[in-house]
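Only one protein chain is missing; all other protein chains are in place.
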Amino acid sequence: MNSMQNKIIAMAQLVSFLAMWIFVIGIIIWIINLISISVELQDAPGVSLGISLVAIPVFITLACILTYAYFGFKKNTSNLKNHSED
Amino acid sequence: MPKKIQYENELDAPLFRPIYETGKGFYITVGILMLIILWALIMYITQIWFGLGVTGMNQTITWGFYIINFVFFIGISHAGTLISAILRLSRAEWRRPITRMAEVITAIVLAIGGLHPILDLGRPDRVLNIFTSGRLQSPLLWDVTSITAYFTASTVYLYLPMIPDIAKLRDKGGKLTWFYSFLSWGWQGTEHQKKVLNRAISILMIMVIPIAISVHTVISYIFSMTLQPGWHSTIFGPYFVVGAIFSGIAVLLILMIVSRKVFHLEDYLKKIHFQYLSTLLLIMALLWFYFTFSEFLTGIFGSEPHEMEIIHYKFTGPYALFFWGMLLLNFIIPVIILSIKRFKTITGILIASIAVVIGMWLERLNIVVPSLANPRMELPIGIYIPSLVEWSLFLGGIAVFILGFVLFSKFFPLISIWEIEEGREEGIKEVEERVHSYLPGKETGSK
Partner (left out) sequence: MPKWAMVIDLDKCTGCGDCIAACKLENNIAIVSPEEANDGRVMFWMDMITIYEGEYPNIRVKRFPKPCFHCDNPPCTKVCPVNATYKNEEGLIGQIYHRCIGCRYCMVACPYTAKVFNWLEPEWPDEFKNCFNPDVSLRMMGVVEKCSFCAHRLLKVKEDADSDEREILDNEYLPACSESCPANAIDFGDLENKESRVYNLSRSSRAYREMEDLGTEPKVIYLQKRE
C-alpha cells in the first residue's frame, strides 16, 4: 500500500530525527559529566567550563538547524496533502 | 519486469547515469577495495590480540603511523567543507559542480581519521573511559570534542543541500524509492521549502568555517602543548590549518580528475574549474612554504641545542630523504607545474596534486618522528621502522576512503544537480545584476 509505505517512512523519519536529538543531548550530558568530575577533583575546572561554553552551543545550534529544516519542509507537505487530490 | 528509469532525455543525464547504470568496473573496484579492507581488518585483529608490539613503535618513538595518518586524514577533510563553505559564502558561481564532491570527501575522511586514535590505543576496549572519567583539560579530549562537532556539522552540511537531489531520485521512481523518500524529508520544491533550505544552508556555511579551522588547530595543539623540541612552537596552529587546506585541495583535485574521466563529466568539470582550483593550490603551496621557512629559520637562528639536534636529524640525518623529498613534492614540483601555463594542463594538475598529497604525508611524518627520536634526555637516537600491520592499516584507511566515495557515487549524484539547474536559471541573471551594482551609474537596469 502506498499510503502504508508513506506512514512507515514518516515514522522512520521521526525516529531518525529523535535519534539525532538523543545524540546531541548525549554529548551535552557527557560534557557536563566531565565538568562535574573536574570540579570534584579541582583539576582546572575553568578549562572544562570554557570548552563546554563553546562546544555545547555548537551542537545545539546544529540540532536546531536540522529541526528548523525538518519542520520547515513538513509544514508545506501537509499543506500540499490537504490541497492535492491523491 | 522492472520499470526502465527514464533519464536519458534529462538535460543533466550524465549526472544520473552512474546511479542507474553499473558497469563491470564498479564491481571490480569494489571487490578489490573490500579485499584490502578485509586484510586490514585481519591485521588489526592481530594487533588487538598480540598488542601494539606488532607495530614498529618502541621506547621514545611511541607514536608512529597511526598518529601520522590521523593528522593526515583529518587534514584532508579541510578540503571539503572549507572550500565549499568559502566558495558559497563568496558566491563564486564556479563552485557549483565542486561542492558536493568536496563535502563527501570531508564526511568520509573525518570518519576514517576520527577512528585512527582508537587504532592507536593500547587498550581500545577501555575507550569508554573517556566518557566516565575523561578530562577536558587534555588536548586529546579537545580533539574528540572538535572532531565530533566538525563531523556532525559537515554531515549536516553535506546532507541538507543533497535533499533536492534526493527528491529528484525519489520522483524518478523504480530504484530504492523508499530510501530516497525517507531521506528527502518530503521535499517538493515549493517556494517556502526553498527559503527554509537556503536559510539553513546560509547559517551552516558560516558556522562550519570556524569549526573546521578549530579542528586542525586543536590537532596541532596535541603536539604544541607538550614540551618537546620541534613541537612546542606557537606556529603550529596556523601551520597545520594551512597544511590541511593544502592537502585537502590536492585530494579534491585528484578525485575531480578521476571522476571526470570515469563518469564522463567533461561537460561539468571543465578546464576553468581546474584552472581556478589549481591556482588556489598554488597559493596554498606558497603559504605552506612561508610557514615552513619561518619555522626552520627561527629554529636555526635561535640554535637551541635540542632544537638543533632535531633540525640536523631532518636536514642531514636519517630523515634527510624524507625532509628534502617533502620540500620537493610540496613546493618545487607544484610551483613549477602550476605557475607555468604550458604545464598547467589537467595531467599536470594531477601530477602536482599527487605530489602534494605524498608531500603532505611526509610532512606529518617529519613532524611526529624526529622529535620523538631525539628525546631531551641523553638516550640513544630512536629508530622507527613501520611494520606490516601499520602499512596494512594505512592502505586499509585509503581503501575505506575510496570505497566510501565509490559507494556514494552509486546512490547519489556526485555533482549537485539542483545547483547546476539553479546556476542555469538564476545564476547568470544574479551575477549580471551584481556586476552592474559594482559599476558606476544607476543601481538597476542593464541598458
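By letter and in written order, the chains are A and B; residue numbering begins at 1 in each of them.
The rule we apply is simple: a residue touches a chain if its C-beta (ideal position, glycine included) is under 8 Å from a C-beta of that chain, and two chains touch if they have at least 3 such contacts.
Since the model is a prediction, treat every value here as computed from it, not as a measurement.
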Notebook entry, point to check: Which one, B:Thr29, B:Gln137, B:Gln275 or B:Thr345, makes contact with the chain that was left out?
Noted result: B:Gln137
Item checked: Of B:Arg91, B:Arg126 or B:Lys410, the one touching the omitted chain in the full complex -> B:Arg126
Check: Taking the full complex into account, what residues of chain B touch the chain not shown?
Finding: 50-53, 56-63, 117, 120-124, 126-127, 129-130, 133-135, 137-141, 144, 222, 225-228, 372, 375-379, 382-383
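Convention: only the chains that are shown with their structure count from here on.
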Check: Okay, in this complex, where on chain B does chain A touch?
Finding: 131-137, 141-142, 145-146, 148-149, 152-153, 156, 160, 163, 178, 181-182, 185-188, 190, 192-193, 196-197, 199-200, 203-204, 207, 211
Notebook entry, point to check: Contact residues on chain A for chain B in the complex?
Noted result: 5-6, 9, 12-13, 16, 24, 27, 30-31, 33-35, 37-38, 43-44, 47-48, 51-52, 55, 58-59, 61-62, 65-66, 68-70, 72-77, 80
